[in-house]
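I have a structure here, written as structure tokens, and I will follow up with some questions on it.
What you see is the complex with one protein chain gone and the rest in place.
Per-chain residue numbering starts at 1, and chain names A, B and C are given in the order in which the chains are listed.
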Amino acid sequence: MVMRTHVEMVRVRYGETDKMGVAHHSSYLLWFELGRTGLLRAAGHSYRGLEAEGVMLPVVEYGATFLKGAHYDDELAIETKIREMKSRVITFDYRVRRGEEIISRGFTRHVWVDTNSRPRRLPDGVTEAITPFLASGD
Amino acid sequence: MVMRTHVEMVRVRYGETDKMGVAHHSSYLLWFELGRTGLLRAAGHSYRGLEAEGVMLPVVEYGATFLKGAHYDDELAIETKIREMKSRVITFDYRVRRGEEIISRGFTRHVWVDTNSRPRRLPDGVTEAITPFLASGD
Amino acid sequence: MVMRTHVEMVRVRYGETDKMGVAHHSSYLLWFELGRTGLLRAAGHSYRGLEAEGVMLPVVEYGATFLKGAHYDDELAIETKIREMKSRVITFDYRVRRGEEIISRGFTRHVWVDTNSRPRRLPDGVTEAITPFLASGD
Partner (left out) sequence: MVMRTHVEMVRVRYGETDKMGVAHHSSYLLWFELGRTGLLRAAGHSYRGLEAEGVMLPVVEYGATFLKGAHYDDELAIETKIREMKSRVITFDYRVRRGEEIISRGFTRHVWVDTNSRPRRLPDGVTEAITPFLASGD
């Protein structure tokens, strides 16, 4: 089985920049969100559909580092893979690329919960579907 | 009865600016939101409490004009009053002031709905409470 | 000459929703921004390039009406055309469509300014390039 990385393209919006002239550091979290929902969709499961089934995926931890600023109108590739997947916790890793240049790396950690915020297991089928995106030691 | 204007102070956040060096024009809608929830609170009714009672106030129309830019860290006064109040529709008017200078004017129009998005009347007591903020011909 | 409308597709982001379960009304201004910069790009002029030449296009007025809410993950078409174009002022009209359903209409009015915020004329060539998007009486 080949390990997969999901790539989501995003263009920096004007409203995402700040007076320093680059994308505000909070914008990356929105792009990471696009990355992981894109990965789920590529695996055949929309996050919207999961929520409709009563499964939610709140963020319990995140982190990011920044090597370069992202400018208005830059086209960025949000590369997403799964670092770790346990019965109730999932961690996504992200790389933000502008052409060949890596400008940021980050991660988000989530728990699967039901609509009452109680931890729950992932629905059948989802684990199998997203396993190809699970990193294996790199 | 004296007509009242609610004044809410807000300081421009760094993340609200864009690369033009001023607050992005969408930020004003967040400040208007602070203005009208401040007005409701001053009238003894929190918007949070209204939602808990099943009353919501979605925006059906808005508009704004801009005379000057708002800069990072500027302290702004958001002046809010009620332009018009009908059984199911309410219109708020806003003025954004920096010191003595008016930098923006705007309005938002809302309908009262229940949790199923059906129009509903305002709960008893709320109309009386907010009437002092109703503009009378100026 | 055929009058053109620019169509930009946008998918509602999770972070753009609010606790009412629909896209916050301020999000539409970000989508309108994508619409007009998409129109400029389709006309052969990137807004980024215009700014690099010292031309900026601040918003002096906006307005919008809302017929339906936009939900997370909805795919929306932002239809943009030019309502009016004078030597120093330009007005864009927007329609937000979900499939066949119009969910919002809006406009933004802008002035062309230089980097010192002084009004200026549009660079040569830009007027001609965007004229096909100018509405003619509908």
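As a convention for this text, contacts are C-beta pairs under 8 Å (C-beta built on N, C-alpha and C of every residue); 3 or more make two chains touch, one makes a residue touch a chain.
Owing to the predicted nature of the structure, the values given are computational and were not obtained by experimental measurement.
Touch with the chain omitted from the figure is made, among B:Arg13, B:Lys68, B:Arg83 or B:Arg105, by B:Arg13. Although one chain is not drawn, the whole complex shows that of A:Ala42, A:Met56 or A:Ala135 it is A:Met56 that touches it. Touch with the hidden chain on the side of chain B covers residues 13-15, 29-30, 33-34, 37, 46-48, 51, 72-73. Chain A residues in contact with the hidden partner, per the touch definition given at the top, are 20, 22, 25-27, 29-30, 56, 58-66, 69, 117. Looking at chain C, the residues touching the absent chain are 14-15, 17-19, 21-22, 24, 26, 72.
Throughout what follows, only the chains that are shown with their structure count from here on.
Remark: chain A and chain B have CA centroids separated by 35 Å (rounded to whole angstrom).
Per-chain Cα centroids separate chain B from chain C by 25 Å.
Counting partners per residue, chain A has 14-15, 72 as the residues that reach two or more other chains.
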